[in-house]
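A single protein chain has been removed from this complex, and every other one stays in its place.
We just call them A, B and C in the order they show up, numbering each chain from 1.
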Amino acid sequence: MNASNFVEGVDFSLYLILGISIFFLVGITTVMIYFLFRYRKKNNPVATNIEGSHTLEIIWTVVPTLLVLVMFWYGWTGYQPMLKAPKNAIEIEAIGQMWKWTFVYPDGKVSDSLVIPVNEPVKLNLSSKDVLHALYIPAFRVKQDVVPGGDNMMWFTGQLTGRYDILCAEYCGQLHSYMMTTVNVVERDAYDTWLVTEPDLADEHPGFTLLKKNACNSCHTFDGTRLVGPSFKGIVGRSETVIVDGETKEIIADREYIIHSMKKPNDAIVESYQPNLMISYENIITDEEMNLIVDYLETIK
Amino acid sequence: MNQSFVLPNSGHTFDPKSSKLGMWLFLYTEILLFGGLFLVYMVYRSLNPDAFLLASFKLNVWMGTVNTIILLTSSMTVAMSITALQKGDKKMAMNLLWLTLLAALAFLVIKYFEWGAKFEHGYFPGMDHYDAMPVGEKLYFYLYFFMTGLHGLHVIVGGIFIWVVIAKIKSGKVHKDRISLHENAGLYWHLVDLIWIYLFPLFYLIH
Amino acid sequence: MEENKNKNNEHQEHISSYKEHFGTWSALILLTLMTVLVSVFGADLRTLSVATAMIIATVKVLAVGYYFMHLKYEPKIYRTLIIIVMALFVFFLVMVILDYLTR
Partner (left out) sequence: MTAAALPENNFFNAKKGIMSWLFTLDHKRIGLLYLYAILSFFLVGVVLGFLMRLELLNPGQDIMKPHTYNQVFTLHGVIMIFLFIIPSIPAIFGNFFLPLHLGTDDVAFPKLNLLSFWLYVLGALFALATLVFGDGPADTGWTFYAPYSVKTGTNVTMSVLAAFILGFSSILTGLNFIVTIHRLRTPGMGFNQMPLFAWSLYATSWIQLLATPVVGITLLMIIAERVFGIGLFDPSIGGDPILYQHLFWIYSHPAVYIMALPAMGLVSEIIPTFAQRTIFGYKAIAYSSMAIAFVGYFVWGHHMFTSGMSGTAGFIFSILTFFVAIPTSVKVFNWVATLYKGSINIEIPLLYMMAFIFNFLIGGLTGLANAALAADVHLHDTYFVVGHFHYVMFGGTGFAMFGALHYWFPKIWGRMYNKARANVAFALLFFGFNMLYFPMLILGIMGMPRRYYDYLPEFHGLNQIATVGSWILVSGLILMLANLLIGLKKGKIASANPWNGITLEWQTSSPPPLHNFDKLPELNEGGPYNYPDAKKA
């Protein structure tokens, strides 16, 4: 049994090609080295001008042609089933953004790692909030680019329970190599219970939950270290230099400013940081939620 | 050692055939340069047929038509000026080239007014009206400015090229038996014309 | 090959007559007016008018190339090459569009 339904097709085409390759690599290298010594000047003082041979040319055109057609064919048959998901597949939205994955389940459950039932086809509808990403599960041999504005999808069936890595395989900026999470393949009843249990957030500040949910912490830290964006530590009431329309200004980061920064981050760029990286959360986070976030930010000094 | 020996196939002697071949090769690269843009145009148009149609109504067909006629005429005058120089009629050749330059200028002036009108309506990327357009039309206008802009740049370069040829005919460096530069300027100018021949229906005549 | 033999004594270039150029020009103008008319007044023949516009444009391009650019009088290699270049471009176009249309 393989980790997913595609492992067999992919591995077969890969190892078939590698096998043929090793045969040719070893064969050609051996012949080459043999000739090198057999026809050394010492062993063969007078060379022979052989212009060529039509028979040989034909053989070594036709044989590789046949071989590549075979290779192509198994590549194609291993790939073709990936193109179309079965109708009964569980549809999950997979959202990529710098540098975090989010999965939204049919009944609205949101999670930052993927949990799927074993032996049931799963279809991921891929979308991106900012730049290109690619969802890659090496153990499943599946990979698909996540394109902003596009509507790619991928599907697979997990066949062995266990936890596997999900990586981002399309370069997407600073923390590309940290954009990972896992897929947990579980039995159906474990999946059902997981779907209905909400994580226990009772003693977590709702603002903090929102920050995590929206992946703010992939660019902003809480402890003062610099990542892509300015740290949240002590942000409320901090005075800072920002660039508005090319001009430098001194401002105090109050509630209004911070909420504005979430809605239109490019209006004022904090000095020494880059524009365009942070997206606008205007239609993603509601005004109440933004206020909750600032409430929380006030608490980290 | 024989210092004055020169190979019959020397790269340092002037060869009109080489220079024509070189010019044509260069034209191929120009074709593919614009080809990339045409490709983008075709793809986006096939993805947004209706938006492109609507947007094209905002262009002025008559200005486009007049400009097409101007360019075609200028192509004829360059071609004729080559004939004239080949026949040894220096004066005629120069006059025909001046006419070509005049046409180039007229083309640019009309383009200027056309672009000016679009600016006034705010169709240029980043302007108010542009921002309010539906997505496909934005692409259309972006492409319109990009492609006609690049073409306009070629008109200017071609014009300078022709101007240089005029000067060289005058000073006698280009003449009946050494006409390559003149021919090459002509070829370049025709290319500018060729590109416009496709741009014109693609942008103005989608109706 | 043949080019190397008489590089310095150029064989006579073909000289096109004024009349030929004028004739070409008239045809070009005629074709231009035709496309404009088809497109402006044939508004409901949409696909048809796109096709005619492109066909007419191609005819115009051929006329410019053949007569104004002297392709008619150049060695055959020039025509072959330009066909190859155009074919290449068409292939690029077809493959890209194919990818989009079959997604």
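We adopt the following convention: a contact is a pair of C-beta atoms (placed from the backbone, for glycine too) under 8 Å apart; a residue touches a chain by one contact, two chains touch by 3 or more.
A quick note: this is a predicted structure, and the numbers were derived from the prediction, not measured.
Asker: Considering the complete complex, which visible chains touch the unshown chain?
Answerer: Counting the whole assembly, the omitted chain is in touch with A, B, C.
Asker: Just one of A:F103, A:Y136 or A:W155 touches the chain that is missing; which is it?
Answerer: That would be A:Y136, which touches the missing chain.
Asker: By the contact criterion defined above, which parts of chain C meet the unshown chain? Give residue numbers in ascending order.
Answerer: Within chain C, the residues that touch the unshown chain are 1, 3-5, 7, 85, 88, 91-92, 95-96, 98-99, 102-103.
Asker: Going by the touch rule given at the top, which residues of chain A touch the chain that is not shown?
Answerer: 6, 9-10, 12-14, 17-18, 21, 24-25, 28-29, 31-33, 35-36, 39-41, 44-53, 56-57, 60-61, 64-65, 68-69, 71-72, 74-80, 82-83, 130-132, 134, 136, 138-139, 141-145, 147-150, 152, 165, 167-178, 274-277
Asker: Please output the residues of chain B touching the missing chain, sorted low to high.
Answerer: So the residues of chain B touching the missing chain come out as 1-2, 5-12, 15, 17-18, 21-22, 25-26, 28-30, 32-37, 39-40, 43-44, 47-48, 51, 125-126, 135-136, 138-139, 142-143, 146.
Just so we're on the same page, only the chains that are shown with their structure count from here on.
Asker: Can you compute the centre-to-centre distance for chain B and chain C, using the mean CA position of each chain? Integer Å is fine.
Answerer: Distance between chain centres, rounded to whole Å: 15 Å.
Asker: Roughly how far is chain A from chain B, going centre to centre by Cα mean, in whole Å?
Answerer: One centre to the other, that is 45 Å.
Asker: Per the contact definition, I'd like the list of chain B residues that touch chain C in the complex.
Answerer: Going by the criterion above, the answer is residues 8-9, 13, 15-17, 24, 28, 31-32, 35, 38-39, 42-43, 46-47, 53, 61, 65, 68-69, 72-73, 75-76, 78-80, 82-83, 86-87, 179, 186-187, 190, 193-194, 197-198, 200-201, 204-207.
Asker: Considering only the defined contacts, which chain C positions touch chain B in the complex?
Answerer: Residues 3-4, 7-8, 10, 13, 15-18, 21-22, 24-25, 28-29, 32-33, 35-36, 39-40, 43, 46, 49-50, 53-54, 56-57, 60-61, 64-65, 67-69, 78, 81-82, 85-86, 88-89, 92-93, 96-97, 100-101 of chain C touch chain B in their complex.
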